[in-house]
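Omission of a single protein chain aside, the complex is shown with its protein chains in their original locations.
Let's look at chain A:
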C-alpha cells in the first residue's frame, strides 16, 4: 500500500504555533531584545552584546541573593517534603473525618500570597501579634525587623505553613491509589511499618513527589509577595530574594537592560535545576542490571 504524503497537514498546527508565540515566545523575545541592547527611547539604542550579562553575573549583591535563594528553596523543601508525607500518612482515609481533614489541609493553599504575608506580619508583631507577643512574654527577644535569624525562621515557617499542604495533598492522592493487596501482601510477608513505608508507599509516591518537589522548587525560587509584605527584604538585605532584587532593579531603578539579562539568567537557573533534578530521578528508576 502506498502511503500518502501530504505536507499541507502542517498548516493544522498553525493555531497552536500562534498561540504559543503570543503567550511565550514574543514576550520572551522582548526580554532578550532588552538584554543585549541599551535602550534610551523609541529611536535611540546601542548594541551591548554580553555586557549586561557579565555585569549581572559579577554583581556581589546578586550573587548573595542567588545563594540566599538556594538556601531558602532547599530549606523549605527539606522541611515540607518529609512533613507533607508525614501528614498524608496520618490523614484519615474514610468517613467524614477524611473530608474534614482534606478541607482543613487545603485551607492555607486558598489564601492569596500577599494576604499570607499580611497575616504573618500581624501574627509576628510584638505588641498585638499572637506569636510575637507570646515569644516575648516567654522571654525571647523576638524581632523580625532587627534580627536576621528571626526574619529567616519566620519566613520559612510561613512558607511551610502555606505550602506543606500541597505536598500533603499530592501524597494523599498517591497513597489512595495503592491497591489493598499490597498492604495485605506486606502483612503476610510480616513487613514492619517502616518496611511498608520504604518499599510500598514511598516507591508509589515517587511520581507525585517529583511533581511536588518540582512545583515547590520553582515556586519557592520565585517567591516574592510574602517576604515583601512580611519583612520587605530586611533586616538589611538578609531576606532579599531574587525576584525582589529584580523588581527593585527593573521598576525601582528602571535599569531595563541589566534586568532583562538578569531575568534570563534567573529563568535559566530554574530551567537547569529542574531539568537536572528530573533527569536524575528518572535515571534512578531505570534498571541498572538489564538482562543480567
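Rule of thumb we're sticking to: contacts are C-beta pairs under 8 Å (C-beta built on N, C-alpha and C of every residue); 3 or more make two chains touch, one makes a residue touch a chain; residues count from 1.
Throughout what follows, contacts and distances are computed from a predicted model.
Enquirer: Pick, from "YeeE/YedE family membrane protein", "Hydroxymethylglutaryl-CoA synthase", "protein-glutamate methylesterase" or "ABC transporter ATP-binding protein", the protein name that UniProt gives for the chain of this complex that is not shown.
Expert: Per the UniProt record, the undisplayed chain of the complex is "ABC transporter ATP-binding protein".
Enquirer: So which of A:64, A:102, A:157 or A:200 would be touching the chain we can't see?
Expert: Of the listed residues, the one touching the omitted chain is A:200.
Enquirer: Of A:7, A:192, A:254 or A:283, which sits in contact with the chain we cannot see?
Expert: A:192
Enquirer: Which one touches the absent chain: A:113, A:161, A:182 or A:224?
Expert: Missing-chain contact among the listed residues: A:182.
Enquirer: What is the set of chain A residues that contact the non-displayed chain in the whole complex?
Expert: That gives, for chain A, the contact residues 179, 181-182, 184-185, 187-192, 195, 199-200, 203-204, 285, 287-292.
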